[in-house]
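Mind having a look at this structure? Questions to follow.
Only a single protein chain was left out; the remaining protein chains are all shown in position.
Order as written gives the chain letters A and B; numbering starts at 1 within each chain.
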Amino acid sequence: MTTTEFIGAAHAQCTALGMAQYEPILVQHPVQPKTQEEVRALADQVIDQVIGKLLKQKVEKAA
Amino acid sequence: MPETAELRSQRTETQEDDPIELLYSRGLTDGLPVVPPTEARVKRMLEATDRDPQELIGTIGPNYGRATIEKIAINAVMAGCHPSYFPTVLAVVEAACEDQFCIHGINVTTFSASPMIIINGPIRQQIGVNCGHNAMGHGFRANATIGRALRLIIINIGGAKPHEITKATMGHPAQYTFCVGENEEESPWEPLHVERGFRADQSTVTLFGGHSPLQINDHASRNAEQLALSLGWTMAGLWNHKNFPLFSDTVLVVCPEHAKTFKQDGWSKNDLRQFLYEKIRRPLRELRPGVNGGEGAGVSMLRTDAKKDREPATDDTLFPKFPKPENITIIVAGGTAGRFSAAVQGWAGGNAGSKITTKVI
Partner (left out) sequence: MGEMFLDPTDKVERSQKVFAPRLDTLQGKTVGLLDISKSKGAFFLDRVEEILRQQYGVKDVLRRMKPTVTRPAPQPIKNELQEKCDAVIEALSD
């Protein structure tokens, strides 16, 4: 996972490591000046993408 | 170059009559025109060494491209190096490829770090490395092209190109080239390479992952203590005015006139660095984030002290700018007229970052 400012760098590094086809998940730059609550909100925004990268297909959350 | 050695790099024929434009169009420069690396020029460069062109010195991140003797020679030609500089360039690349130097991190950080090359020993006179007036400036082929060779290697072999994987926020001119000879002849002290365990008659390169120099004017201090405080409190602003302590090393480039002031009071390099460590301190209350800067020390400073079994820090606890005296590296360079020294702040240092690295030429 990376911030939007680093997508180019992330692609270049992925290519150098033999993972040219990998697409990192992006969150809006910057992170460092954000408050704790703002950073947690970023996680809420992208969690579906994160889960989607780990699973074969979209699954229901546990009861 | 051994007689039976062969060059393996791909050859490209320029279709147009201006090979310099072709090299630009292929993204192979630092922004300035480069010397076209013809086979004849590369072979002349390789004649300066007995080593096999296919010998691997190391890999350069972020691409982990292979810096072979041949590839280094090609980039040295492009930089404009004279063949007599090539052994020095090889030592520079050897130092850069040491794991402890962390060249990958230096190449991609937003901090705008760049390797500063310090040259010591007889090689300075042999190949014309400038140590005097304009020591960190323009005008001398050895300084200009040895540093530039490393930058081209970082671009072409390491793959570190601005706006791609290299994300230096600001950058600085020393990223084109940053190579300085220590002015051992005007120094009252042991040269850097002798401090670091080498003989005076050996020639070495020392690499430091640093930022652009901060020049410090002092034309009035009349004794060592006064001058040291002047230099030290100016250096107190390195990185950020509330960054106490730095998490990095610092190189202090003392000009010859300032070095004389220290000599007249009998100060050694160790005396100077110990003094700076002890005296350049601010209380925690001045280091907290506030209206005079959101970037500052905070709760972590209190925790750090508690972890080290010291009394927990209070608002009156003094924090040093320099983490330890040995985090200050001192060289003498520059001209014999003018009282301007310079400080080069480092990128993350120690085990967490880059360590100063010396190689024999």
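Here is the rule we use: a contact is a pair of C-beta atoms (placed from the backbone, for glycine too) under 8 Å apart; a residue touches a chain by one contact, two chains touch by 3 or more.
Quantities reported herein were computed from a predicted structural model and do not represent experimental measurements.
For the omitted chain, the shown partners it touches in the full complex are A, B.
Touching the chain that is not shown, out of B:M1, B:L23, B:L252 or B:V344: B:L23 (per the contact rule at the top). Touch with the chain omitted from the figure is made, among B:C102, B:A174 or B:L192, by B:C102. Taking the complete complex into account, residues 7, 9-17, 19, 22-23, 28, 36-39, 42, 63-68, 70-71, 74-75, 78, 102, 104-105, 109, 152, 156-157, 347-348, 351-354 of chain B touch the chain not shown. Interface residues of chain A with the unshown chain, by the touch rule above, are 1-3, 5-6, 9-10, 15-22, 27, 29-32, 34, 36, 39-40, 42-44, 47, 50-51, 54-56, 59, 61-62.
Here is the rule we go by: only the chains that are shown with their structure count from here on.
A straight line joining the Cα centres of chain A and chain B is 35 Å long.
For chain A in complex with chain B, the residues that touch the partner chain are 5-6, 8-9, 12-13, 16, 33.
Against chain A, the residues of chain B that register as touching in their complex are 62-64, 108, 159, 163-167, 294.
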